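Sharing a structure, written as structure tokens. Questions coming.
All protein chains of the complex are present and in place, except for one that has been dropped.
Moving on, here comes chain A:
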Amino acid sequence: MPGKLKAKIVAGRHLPVMDRASDLTDAFVEVKFGNTTFKTDVYPKSLNPQWNSGWFKFEVDDEDLQDEPLQITVLDHDTYSANDAIGKVYIDIDPLLCSEAATVISGWLPIYDTIHGIRGEINVLVKVDLFNDLNRFRQSSCGVKFFCTTSIPRCYRAVMVHGFVEELVVNEDPEYQWIDRIRTPRASNEARQRLISLMSGELQRKIGLKVLEMGGNAVVGYLQCFDLEGESGIVVRAIGTACTLEKLTNPPSNAQHTANSSPSKDIRESPAACVSGCRSSHSSPVHGAASRLAQGFSVSYPTLLFSGMGSGGSAGKEAGPLKTLLRQQTQTALEQREFPFFTLSSFPPGFLSHVGGVVSARSVKLLDRIHNPDEPETRDAWWEELRQEIKSHAKALGCHAVVGYSESTSICEEVCILSAAGTAAVLNCRFLQESCQDTLTEHRLSRQLPLFPSGSDKVEFDLGSSASLGCEDLAPPGCGFCHIPYDELNMPFPAQLSYCCCCRRAKVPDVLFTTIDLPTEATITGKGCLIQARLCRLKKKGQGEANATCISSLLPFMEYELHTQLLNKLKLRGMNALFGLRIQISVGENMLVGLASATGVYLSALPSPGGIQIAGKNPGDLSYEQHVSNMQRKINDTITKNRDIYQINPPEVVEEVIGSPIPEPRQRSRLFRSQSESSDELSELDLSHGKKDAFVLEIDDTDAVEDIHCLLTDAPTPPGFFSCNTEIMPGIHNWTSGLQMFTSVRVFRLSNANLTNQGLNKIFNELCENLLKSLYFKLRSMVPCCLCHLNFAVAVPEDELIQVAVTAVAMSFHKDQIQDSNKSGEDRTAMKVITEDQLQFPMELSAETTPAQLLSAAKNSGPSDCSTSGLARAPSVDYSSFADRCSTWIEQLRLRAHTIRRGSIKTTSSLERGSPLPDGRSRSLRSTRSFHGSSVAVVKMTPLSFIPGAKIIKYLGIINMFFIRETTSLREEGGVSGFLHTFIAEVFAMVRAHVAALGGNAVVSYSMKECVFMENPNKNQAQCLINVSGDAVIFTRETDLETSSTQLQAANPQSNEDTPA
């Protein structure tokens, strides 16, 4: 009996009229957990009932606490017939099970009904008393924290990153044939909601168990998805990265300032974050009895590896052996893990040594229609297959790990495409070494130690020399991750290599594609932008195996074309790297739709991209030549214009700077050059036409014409707007607090039955472009602003429908400072525009700090700057995040400034609180409100892991909600748009209400995982299913940190005050 769940039903408000005769409602509430149900008294004849119930107590296993939601049903009492349900509230009590998260759930929660939507609100109070030490339980994993955030959460530090965890749970779907059976009573949809709630609770618990087994206490980058497989059931699967997190006791800003002092010194002493080796996350399938999935037909096809294209390249002799050595060390370290995957997409600086490129794998599977409970579970096997493939791709790229890893599916009838993608990477060996010395597990890497001594000299030599570059000594962390991890003499694919433009010592590819966020230490030039490749391919309708074969034969072509488009568009913008790449291929009955989104940037380390050249096939024809040259001019103009827009103007400058002033590297680079093939030299001279890799498009090819068309039709973003699909926009730093998260959905009907591929492409392209235009128009009041984390989801819900759903956040930034950042194009992204003076002043600050402070601060600092191994000492100077240091200094300054001006700040905040309305009016406004004051707390939502200008001071737990809404009066609800508009607004409202009830004021890393919309206009019916997730947090503005922290303390045991009298 490890837990006692207590719930109190306080009041209701805005209830619907259930009794037409009296225009009132006799409401009561059923509180259910597991198999126990309690009821409140009936509160007669009121739309605002005050139940003020006592505590309903459920004594339950903690296992159940994790799996089950608390179900609250509001009903209308009817003496003569059955009581009518008004609606329900599901409360996920998981956040209450972790001591560091929320302590109570209290507040107004919307009462939701699948047919009527939100029908009033209910005020509840929920608490949990756990009796025993949590960690001793086997079946439950209470206390394991979950984060959707794909980086180490802001107020934690990673003591250890254990690695990949995955799990899936399968069940039958109570109602999969929605449209046909849409008239079934809402009970079926409610059963569905409840089931999925249960399944995700169970899934989370099982993942938690694995984490505990690995010795971790948290899952970061938790990604949970539903596969609605129709007749074969529902699959709920999740992946994540197990970590041991430690809460930072001081505000992070203080903690991080360790870096202020000479890093090499205290870093030596600081406990290091490390990646513990080789714990297999995979366990035998743990699926419930309900597993009904049988393996059917399966087609895998060879996956393309992306990592730059082009031909030729010279081999650098120096870097080769070192690379190999590094690889060997780390590779073996990670090899013992079944899957060295990380769902994180941003990392502490220095964590990534090298990035190889995107690795992805897809396979087409046939979902079996026949229910056979005895058939062994196959979903695990499918995914394992895919993961193995990813792993081998990564290995081919000379990488031992995969970061920014994610998995997805697309299902149409019985065909299912499983996709997995990530970025092959070499992780910093020092992080791994750390684990050798520090980790206690039997799986640690001590076995690999003998390898190190031979390698360490080299490493020191190499990095040490880089330090001697003086002002350039920060270059290695800035460009290191760009250096190729694979062996140049034995490349996995043809790529054109050249010497790194930053350090001139290692080789880099000509382009780099990744699925991760731009590393904070990366040096970029100019700004980034959203780049999308869009593609539709028709396919014949088919059944079973034939259909699956058809799809799998189309997939490679689609990937190839998407890739080509991405590359062309990248070049057209004068950029050389893609981050946050996400390729989605959705399957419909008669077409495949592919959408690749990424954020393009110019990595200073990589060579300047060549232009795009157009070649005609029959050069004799004069008018034809003219046509070609016209087009060429257009493309060249666009490139020039884009360089201007994104402020990309580095290449020549960079080469000079590096070339001349410092003698040693120059000699070196010359040496290298002379060693390298002469073809390089030649091409470098020919700058006017770009480099020799200039992409040649042959215009006779109809595809090429189409490609060119595609290239040129992408409308430029309107002035004042930027967009990206990564967390932050490379090159923009000065965010204001202006924040607008939004979801936009469009469904397009293709009425024309005989479309060609080109026609389809054009339509799809326009659909996406128009959607973007529409977003820019709507958000024009926020200019200058950047649309961040633009996340497109494509689906083909029906024969001739294409659905695109976008969730993103618009963030405005200060215009004046945009100029500064322009100038400092070479600045690191994380640096908040640092001027020389600013850099010096903080130095003084750091000098004031006492050693003790430093020590404690170092302990609390992120894993980035910690490393104990003797080997790494010298290089660690460079690796400790310079950028972080700078921003920390500034934060410190701010804090100080605010401490001094605290009084004045208080006054301003009180002024803000004052009502802008005339006196008399505000009086009356207040008088009508319930005593909550402004009653509804503002809850911010953002898909990013942070809130600009604010500090997240507490993570309250994961929000993972699933809703179904149906209607049988579509026209009356404003048609499909009206229906969906209401539903999305309701989902937002419910997320906000649950966050507020947990005591939070924001959701970070918010995402809409699923938005399945189906309609049947003839029957006046529609149905929609939405799954959202995120992390509930408490944040404070940096400006009122002082005042609010005290408020917060008062607010924490707020529960009782919050309830209406």
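Assume a residue touches a chain if its C-beta (ideal position, glycine included) is under 8 Å from a C-beta of that chain, and two chains touch if they have at least 3 such contacts; residues count from 1.
Criterion: contacts and distances are computed from a predicted model.
Matching "Phospholipid-transporting ATPase", "Centromere protein M", "Elongator complex protein 6" or "Acidic fibroblast growth factor intracellular-binding protein B-like" against the UniProt entry of the left-out chain gives the name "Acidic fibroblast growth factor intracellular-binding protein B-like". Here the missing chain is touched by one residue of A:645, A:750 or A:1012, and it is A:750. From the set A:194, A:981 or A:1037, the residue in touch with the chain omitted from the display is A:981, counting the whole complex.
Checked against the hidden chain, the listed residues A:362, A:400 or A:992 yield one contact partner: A:992. Summarising the interface, chain A meets the missing chain with residues 13-14, 108, 110, 118, 121, 718, 740-752, 763, 770, 773-775, 777-778, 780, 801, 803, 915-918, 920-921, 924-925, 927-930, 932, 934-936, 938-941, 974, 976-978, 980-982, 984-986, 988-990, 992-993, 1013.
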